[in-house]
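In this view, the complex is presented without one of its protein chains, the others remaining in place.
After this line comes subunit A, so read on.
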Amino acid sequence: MTLSKQLFALTERFGALISLSLVLLLWEVGVSLFNIPTYVLPPPSDVFAAATGIAFGQWFSHSAATLKVVLAGFFAATCVSIPLAVAISSSRMASSLIMPVLIAIKATPVVAVAPIIIVVLGTGDMPRVLITFLIAFFPIVVSATTGLALAPPELISLSKSLKASGWRELWDIRLPYAVPHIFSGLKVASTLVVTGAVVGEFVAAERGLGYLVLFSTSNFDVATAFVCLGLLVGFSLLLFSCVGTVQARLFPWSLPKDATG
């Protein structure tokens, strides 16, 4: 192998690492070169300092508060959306009754409703979980509904010719066929739930990473806000890859063939 080929291979392998380091380097150099004040854009070194400036226990408690809402919202969205999709795909009438309501909810800017939700539901995690749910549930419903309609008509004929019940048809044929679509909906939702939890904390919270972003920026402590941002991105990516792992472990057949190797 020639040297240039080796370089190519290395770049491919560590692509993300190389480009991220480059961005951090440019950022650090740029901030000091152009004398940008740290309350506008702190250099990465300041951000690292801010991360260690707050006790680990504090970071943990803020992260835990946000993650609790993220996971509860994700769980609620999954548990509501899939049965809803089953109901929608069960008949044209059910679909024409349910779909308009869902679209109306989807069309409502959740950020605008959030203060109302807080007023109605009061303090506690409930209102934030609801906001998270409202932001994340729609893609799961849509993709699951699409997936449930994808079972080949021959298999539905086979099911009918075996005199199987509607539930068995759903469980043995329609739901498994919908699995790849349900998971792509879950992947989209897994990133939306983090947004949802932060929106909830912006409106009302005493703890959490979204709350900390608001609090620290109001004190011109942008570096701490950047640390929160980094953590939120990290949680998003983690949840996203967890969904992928669950799919690969529980439903390996549902992945495209070349992806399973």
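As a convention for this text, a contact is a pair of C-beta atoms (placed from the backbone, for glycine too) under 8 Å apart; a residue touches a chain by one contact, two chains touch by 3 or more; residues count from 1.
The rule is short, and it goes like this: contacts and distances are computed from a predicted model.
In the listed set "Indolepyruvate oxidoreductase subunit IorA", "ABC transporter ATP-binding protein", "Sulfate reduction electron transfer complex DsrMKJOP subunit DsrJ" or "Methanogenic corrinoid protein MtbC1", the entry agreeing with the UniProt name of the missing subunit chain is "ABC transporter ATP-binding protein". Within the full complex, the residue among A:Thr66, A:Thr132, A:Thr145 or A:Ser159 touching the omitted chain is A:Ser159.
The residue touching the chain not shown here, chosen from A:Phe34, A:Phe56 or A:Trp253, is A:Trp253. Although one chain is not shown, part of subunit A still touches it, namely residues 152, 154-155, 157-165, 168, 172-173, 176, 251, 253-254, 257.
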